[in-house]
Structure formats: C-alpha cells, structure tokens
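Complex shown without one protein chain; remaining protein chains in place.
Entry: chain A
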Amino acid sequence: MNSLKKILGFCWIALGLYIGYDRIVDSLHKIASPQLDDRIFGWVVLLVLTPIIVAGLVLFGYYSLKGEYDEQTN
C-alpha cells in the first residue's frame, strides 16, 4: 500500500496541474462573457476554486510521494 501511495503521489500532482490548466482556460472564457454573473463566476473559479484544487492536490501528492501518509495503514 505504501508503494501505491508513492506512485499515486505523482498522479495527484499531475491531476492538480491538469485541473488547474483546464479551470484557468474555462474561467477565462467566463470572464470574457458579456453576462455579469458569468464574469463573477469566472473570477470565483479562477481566484478561489482553482488555487485550492491545484495547491491542495499538488501538496497532497508531494506529501504522498515523500511517504508522509505511510503510517496511516500501519
């Protein structure tokens, strides 16, 4: 299980970066919208949701990779 967690660490980092890219592209479309609600929604996704997902998954993946969660199953 500990080896699996280390391998998954890479996956979480990659997933975090991919979601970050996808959300940035999508929210930039929203920000360019003529609708006010869409623009605010785009900013919320860009400035609030995306950083939390990216930072959360990348840091979680890094800790997983470093074996920080190994003791969970012991």
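The criterion applied here is as follows: contacts are C-beta pairs under 8 Å (C-beta built on N, C-alpha and C of every residue); 3 or more make two chains touch, one makes a residue touch a chain; residues count from 1.
Convention: contacts and distances are computed from a predicted model.
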UniProt protein name for the omitted subunit, picking from "histidine kinase", "Type-4 uracil-DNA glycosylase", "MFS transporter" or "Probable glycine dehydrogenase (decarboxylating) subunit 1"? "MFS transporter"
Can you name the residues of chain A that touch the chain not displayed here? 1, 4-5, 8, 12, 15, 30, 36-37, 40-41, 44-45, 48-49, 52, 56-57, 59-60, 63-64, 68-69, 71-73
